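Would you mind keeping the following structure in view while I ask a few things?
One protein chain is absent from this view; the other protein chains keep their places.
Right, subunit A next:
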Amino acid sequence: MSVALQHLVNQPYKHGFVTKIESDTAPKGLSEDTIRMVSSKKNEPAWLLDFRLEAYRRWLNMTAPAWQNVHYPEIDFQAISYYSAPKSKKKLASMDEVDPELLRTFEKLGVPMHERAALAGVAVDVIFDSVSVATTYKEKLAEVGIIFCSFSEAVHNHPELIKQYLGTVVPPGDNFYAALNSAVFTDGSFCFIPKGVKCPMDLSTYFRINTEESGQFERTLIVAEEGASVSYLEGCTAPRFDTNQLHAAVVELVALDNADIKYSTVQNWYAGDENGIGGIYNFVTKRGLARGRNSRISWTQVETGSAITWKYPSCILRGENSVGEFYSVAVTNNYQQADTGTKMVHIGANTRSTIVSKGIAAGHSNSSYRGLVRMTPTATNARNYSQCDSMLIGNKCGAHTFPYIQVKNNSAHVEHEASTSKIGEDQLFYFAQRGIDAEEAVSMIINGFCKEVFQQLPMEFAVEATKLLSLKLEGSVG
């Protein structure tokens, strides 16, 4: 491991809290003992410890995947500390204490005032003496029997549900990073929509962000019972900084008969500076199991942050007539690298999937789409439609498409379209000749390019995402 990376991985310690709360921070390194310690600190039941240990044993026999089209120095997993007591963020007393640069970004993104305060870590009740939004929100959900809480809370309050569903979509030994997450995950979200309930509002992790830090190994589990439906929003457009460089999250979705889960992400983790120094390594496993008949899993993602993105939100279409969707915009600039896409595994008859991927690369960045469409022998009359478009801004970036198609059933139908385009000097000149400057022109072209994906986002999210993209590409042309 390079000295630079070692330095970055070790960053949490620079701030000296180790010496202060020594007893609550695990020593660096990963072993069965560390895992036992994490589990006992969190007062976990034995079955969960067993789950972690099994994952760990599998992980020991695995090697980090090397097939992705990204490059980074080897990660030393023994140089990471896998547990520190959940610390609440230091609250600022007023907006005046917030970094002006951050405020400028909020301004540009059009983030609503109360959210700005919350995101910047200002105690909301100091500024808005109303009842906490989050509390009202929780009460409303409880009325209809929806559970939405942190993963740790769920382990204690709803152990039977966690035990029933955890690892059923992403098994502990699924892949290197998922195994690591299964062994050491610290917290995350749990969401349960009981039979027949249509969730009355979009569930947003935003309401949970500031309660505590979820840490670098986040675990999310969403279950929609028969006939239930939910739209879940992860992340926010505001930039998120974290001193931990490696993030390896796991998200599992389970949809029973006629259930519908829509999962939208806007990812804007720190991407590193314009020379490619720093930035988050984001190695995520996201998978939905369309277990029941007529169920639907839909992923929408707008990926703009992280130095490295390795992420393939997937759908296992097991139930007859089930539907899988993947709508993605991935933007890379400067020295960012993204290798992202999806897997659609068709098992049930008449299953259908749609893939719409839009990759935008600027600066020296590299953006790859990697997708698998698999029609298993039982997938009679299954259908897939894929569309993968790339757009290049400038001459130093790259865009690549790696579609894998496996068809084992003759009645299945797979359609794939791909295109690469470039924002050319003559297009920008055409705009300029009509009085429109390069930034507005690029924003207009990009929004046109991403339209089909943005249409899938909840309204306010779409507006913010549009602005976020312009902000991300600011200065990349002209």
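Just a few scattered comments:
FYI, a residue touches a chain if its C-beta (ideal position, glycine included) is under 8 Å from a C-beta of that chain, and two chains touch if they have at least 3 such contacts; residues count from 1.
Criterion: contacts and distances are computed from a predicted model.
Only one chain is not pictured, and the protein name UniProt records for it, out of "Component of SufBCD complex, ATP-binding component of ABC superfamily", "1,2-phenylacetyl-CoA epoxidase subunit A", "3-isopropylmalate dehydratase large subunit" or "RNA polymerase sigma-70 factor (ECF subfamily)", is "Component of SufBCD complex, ATP-binding component of ABC superfamily".
Of the options A:49, A:405 or A:436, the residue whose C-beta touches the omitted chain is A:436. Interface note for the absent chain: among A:80, A:338 or A:445, the touching residue is A:445.
Screening A:32, A:50, A:97 or A:425 against the full complex identifies A:425 as the residue touching the chain left out. On the side of subunit A, the interface with the absent chain consists of residues 421, 424-427, 429-437, 440, 444-445, 447-449, 451, using the contact rule stated above.
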